[in-house]
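Of the protein chains in this complex, one is absent; all others appear in place.
Showing chain A:
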Amino acid sequence: MSEGLALSRAAAARPRSVTSEGRAVRWLLTGIAILFLALFLVLPLLTVFAQALSRGWAAYFEAFHEPDAQAAIRLTLTVAAISVPFNLVFGVAAAWAIAKFEFPGKSVLITLIDLPFSVSPVVSGMIYVLVFGSQGLFGAFFIEHGIQIIFAVPGIVLATIFVTFPFIARELIPLMQEQGTAEEEAALTLGASGWHAFRTVTLPNIRWGLLYSVLLCNARAMGEFGAVSVVSGHIRGLTNTLPLHVEILYNEYNFVGAFAVASLLAGLALVTLVIKSVLEWRYAGDLAAGARH
């Protein structure tokens, strides 16, 4: 009894868990981490805004008034507006099939969904050039029918869809697997049709995970550079997205313009991060633990 008391006093005096390190080691490790973050993340981010505003607000806003910049913004929004809903539908469908059913080839499908993450963005763009380009597999067919895919908006949309495909499916698969099929089965025994059960049970159960992944998908769709660069053709005012526009301005030594447009993308990233953190903090239980990036 007295021994137990003595132990608990000792524990109260030094509330330190066995897995924590000594003071010096803790300061050292924390210091390294903060230095690293400052050097590689915070500083570059600040540079973006500092450069963008280096000639004042007027020059900053001037960069967005330019017709080419406006076209780039419009194109980026258009591409995201097409590819995100597309991946929303296909991501949910793929996750639903994988998480709730057993079928042959399931592991192959999971691997395929991961493919865009592991393939270099240049390759992601090249494959569409090889398939739809004028020398490509179906190139002649589309040219005959007057449809241009490569060096035009359809190609950019295709490449963006390819690159952003895993975001939604990857978040939803572990979430839906964890939730199992019991609630859907309950809905079916109560007389609900498959679609009704999906709408009233499956979808509400994944809503926060879905919002979270749509957000990430959208950020990537707007920010994608490599794959889009290959298929775009860099035609000013026509096939330049925001990231490509930044590159062109930068190569023309228009640093204020380049960084002003870049600050727009950085701002988008920051907003995405804030909403993502809020979602994680507020609905942690409703997000798939394994898939948090």
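Methods note: contacts are C-beta pairs under 8 Å (C-beta built on N, C-alpha and C of every residue); 3 or more make two chains touch, one makes a residue touch a chain; residues count from 1.
Note that contacts and distances are computed from a predicted model.
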Taking the list "Glycosyl transferases group 1", "Chemotaxis protein methyltransferase CheR", "Sulfate/thiosulfate import ATP-binding protein CysA" or "Nitric oxide reductase F protein", the UniProt entry for the undisplayed chain gives the protein name "Sulfate/thiosulfate import ATP-binding protein CysA"
In the whole complex, not just what's shown, which of A:Q148, A:Q177 or A:N205 touches the removed chain? A:N205
Touch as defined at the start, partner being the missing chain; which of A:A186, A:I235 or A:A284 qualifies? A:A186
Which parts of chain A are in contact with the chain that was left out? 182-183, 185-193, 196, 200-201, 204-205
